[in-house]
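A single protein chain has been omitted; all remaining protein chains appear in their positions.
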Amino acid sequence: MLIEYLPIFLVFGFAIIFAIATVFSSTIFGPKRPTSEKLSTYESGMKPIGTTHDRVSVKYYIVAMLFIIFDLEVIFVYPWAVQFKRLYAELGISIFFSMLLFLVVFEIGFLYAYKKGGFKWD
Amino acid sequence: MGILELIIVSLIKIIVIAVVMLLTVSYLVYFERKIAAWAQNRIGPNRVGPAGIFQPFADVLKLLLKEDIVPTAANKQMHTLAPMIALFVAFSTFAVLPVGPSFTAFGKVFSFVVADVNIGILYVLALTSVGVYAITFSGWSSGSKYSLLGGIRSSAQMISYEISMGFSVAGVILLAESLRPIAIVNAQSGWMWNIILQPIGFITFLVSAFAETNRLPFDLPEAEPELVGGYHTEYSSMKFAAFFLSEYANMIISSALIVTLYLGGWQIPYLELLNLSAGWVVILQVGAFIFKLVFIMFFFIWVRWSIPRFRYDQLMNIGWKVMFPLSLLNLLWVAILAMIL
Partner (left out) sequence: MITLQIILFSVFAIIAVVTSILVVTRKNPIISALFLVLNFAALAGIYLLLNAQFIAVVQVIVYAGAIMVLFLFVIMLLRPEHEKNFFEENPKMKWLALIVGVVVFFQLIYTIFFGKLSSSIHQNAEKSVEIGTIESIGRGLFTTYLIPFEAAGFLLLAAAIGALVLAKKHFD
């Protein structure tokens, strides 16, 4: 195993304990006097109307979909960025163009989304 | 170093960082209120202690003694889990961020970082992407319309700006040839700070950091006039405090990330010309990191009280149509720069 990752697991352990302790501390120290008025959903002083788990707009789906695709693009860029200087010294300019081609192909998708109004929010 | 020694040293570092972080958050809130008051020609907190310096403790005590209200319409487990995710992310991100250089004392090498790992910066980005769930789940589980709208808006905002943030970081790691934050800082020795070499990347990262931390001008999820409190409308007492705490902790982490990636971390240009002893160099460099960190945090607060909020469509437009192409251009610029140098 990679020993350098052990501190990260310790940090996770600490963060989980800290988070649980913080969130539950007010159940221990705070009062508990619930009334039905107090436990009702806040809606600017009115009685809540309709359902809250309504359908959200399809635009959020499009944003999430485009996010996955461009996130993958970023993930492909990292190994290239880390090795760029070393591979440039070995292979020359071709390493630049191999990524440029990849990015250009991706930006066709971006321009298509732009043109089709995938980023329109009004 | 044996495993036991590693565990003990790491635990000490974790506790020290957590305590420093909690104190910084408390005083960040205090200074935010003071600066806000100064910007708006008010006095600000001045009752608890001289000039109100004990105000943060009073606030925490007040929140601790408040009733924890879970609305009947809420999904109880998820409602409790969401603030935990927020705190977990905020308090585990610091693990890879270096505060100062490694130094040798008593025949051992010490470093100002909890874990110096090969994936470094990607660890921060991974936790940022997990942080979205705190907001989505709190919005969904509260059973309130404001929470749901605030939560889903905020998650769409965060994922949109994650892309330009990722591309800006790619420019930095291209020059450093490594994902390790320590290597990134070492690559910026002298005046080779990334803010000078790739100013566009700095701007796109800065704007994305503002959007990721949900700070004004990007605090749409809690736009008071339309969404009351956004995703934490239905939260009270320490659960609310958890969101509040993680928001400010994320602000500290973003500032530390900006300093590490773009402002040369602990580097002070031409420090080696002074011929100081090794101990002084370490102290000065840690001081330089803290100075830069405080400056960026002040900048965060300054912007909040100077710039009005964007409309939601403007926000998404800036993210996708301005910041994303700019961060791509920056990456190409850095690649060309690396080929010229």
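Lettered A and B in written order, each chain numbered from 1.
Going forward, a contact is a pair of C-beta atoms (placed from the backbone, for glycine too) under 8 Å apart; a residue touches a chain by one contact, two chains touch by 3 or more.
The shown structure was predicted, so the numbers you read here are calculated from the model rather than taken from an experiment.
Q: For the chain not shown, which residue from B:Thr136, B:Gln188, B:Ser254 or B:Asn317 touches it across the whole complex?
A: Once the missing chain is taken into account, the touching residue is B:Thr136.
Q: I need the residue numbers on chain B that touch the omitted chain, in ascending order.
A: Within chain B, the residues that touch the unshown chain are 3, 75, 77-78, 81, 117-119, 122-123, 125-126, 129-130, 132-133, 136-137, 140, 148, 152, 155-156, 159, 162, 179.
Q: Take the complete complex as the reference. Which residues in chain A touch the chain that isn't displayed?
A: Interface residues of chain A facing the absent chain: 1-2, 5-6, 9, 53, 55-56, 58-69, 71-73, 75-76, 78-83, 86-87, 91, 95, 98-99, 101-102, 105-106, 108-110, 112-113, 116-118, 120.
Following the convention adopted for this analysis, only the chains that are shown with their structure count from here on.
Q: Could you state the distance in Å from the CA-based centre of chain A to that of chain B?
A: Each chain reduced to its C-alpha mean, chain A and chain B end up 15 Å apart.
Q: Hey, which residues of chain B end up touching chain A in the complex?
A: Of all residues in chain B, those touching chain A are 3, 6-7, 10-11, 13-15, 18, 63-73, 80, 83-85, 87-89, 91-92, 94-96, 114-118, 122-123, 140, 142-146, 148, 152, 156, 159-160, 162-163, 166-167, 170-171, 173-174, 177-179, 228, 233-234, 237-239, 241-242, 245, 312-313, 316-317, 320-321, 324, 328, 331-332, 335-336, 338-339.
Q: Can you tell me which positions in chain A touch chain B when the two form their complex?
A: Within the complex, chain A touches chain B at residues 2-8, 10-12, 14-16, 18-20, 22-27, 29-34, 36, 38-44, 48, 52-54, 56, 60, 63-64, 66-67, 70-71, 74, 77-78, 81-86, 88, 93, 96, 99-100, 103, 107, 110, 114, 119-122.
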